[in-house]
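What you see is the complex with one protein chain gone and the rest in place.
Presenting chain A:
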Amino acid sequence: MAIDSPLALDQPIQKRRRGRRDGHPLALAGRVAIAVVVSAIVIFPLYWMLVVAFSPRGELFTQELRYWPSTLTLENFETVFSRFPVADWFVNSVVIGLFVTAFTVVVNMLAGYAFARLKFPGNTAIFLLVLSTMMIPVQVIMVAQFKLVSGLGIAGTYWSVILPSAAAAFGIFLARQFIISIPNELIEAARIDGAGHVRIFVQIVLPLCKPLLAVLTLLTLMGTWNDFAWPLIALKDPDLFTLPIGLLYLKGQTTPDYNAIMALALISVIPIVILFLVFQRYFVQGFARSGIR
């Protein structure tokens, strides 16, 4: 899959440079060797997760040294599904992920448009204030936030995770940068035709923002799916756990079953890895754009 869809950033440069600067066959072999070694090191932990997840229980936790399972088995998956509400955890992760993403994308697009295109007193100051919230560590606010969701009567519910997660600045930054780059003429033309700001936003700006929407959706979905510290604090009922909290719950058992933990880790990782492999172009664009500033 990856071969067909490489991280497509720079095909033209490759063509221009070929044969001039990277021509020496020995140098090329050296570079391939480095790339292979680094990739092998990076991929090994993921390979090991697969191996442990599909190995007979306990096989890899003896003194015997082996790098692959003697037989492939699904028993670890049967164990996690029968002993823990894994299906519930999966559904919780999906539901929370979709709600947070939907809220965040709408809220961020609105704010991004306002910062990029509308003139109002305090525009720049508010934007900087919003941006500075990216520096706030969850550890600073977690105690107060927990008291807050308790006070609001939503402690332990989906909402206690969804609402705070939707107050995120990163997407606003992305949205503002993208919307600023939309040619002014398009918006001016609509204004001369008498369109109001809401109509311009819905009919002109949104249709031009499809790549932005893709990036925002993927990054928010990934961030929420992997989120740990706040859901750990907010969710107390094991039936409402998300997958990362469920993973920790498995490790907290009196005799943690690491084969089962790896099976659940694999379950939690697969959806996001598939999303990444299919849409890696958008992931990369999103990260790259956030870096270009």
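In this text, a contact is a pair of C-beta atoms (placed from the backbone, for glycine too) under 8 Å apart; a residue touches a chain by one contact, two chains touch by 3 or more; residues count from 1.
As a convention for this text, contacts and distances are computed from a predicted model.
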| item | value |
| --- | --- |
| Among "SDR family NAD(P)-dependent oxidoreductase", "Sugar ABC transporter permease", "Cytochrome c oxidase subunit 2" or "Metalloprotease TldD/E C-terminal domain-containing protein", the UniProt name of the subunit that does not appear here | "Sugar ABC transporter permease" |
| Which of A:Ser82, A:Gln139 or A:Thr255 contacts the chain that the document leaves out | A:Gln139 |
| Options A:Leu72, A:Ala87 or A:Leu248, residue touching the unrepresented chain | A:Leu248 |
| Positions on chain A contacted by the hidden chain, ascending | 2-3, 5-10, 13-14, 16-18, 21-22, 28, 31-32, 34-36, 38-39, 42-43, 45-46, 48-49, 52, 60-63, 65, 67, 106-108, 110-111, 113-121, 123-124, 126, 130, 132-133, 135-148, 163-164, 166-167, 169, 172, 180-181, 184, 187-188, 191-192, 194, 196-198, 201, 222, 225-226, 228-229, 233, 244, 247-248, 251, 258, 261-262, 265, 268-269, 272-273, 275-277, 280, 283-284, 287-293 |
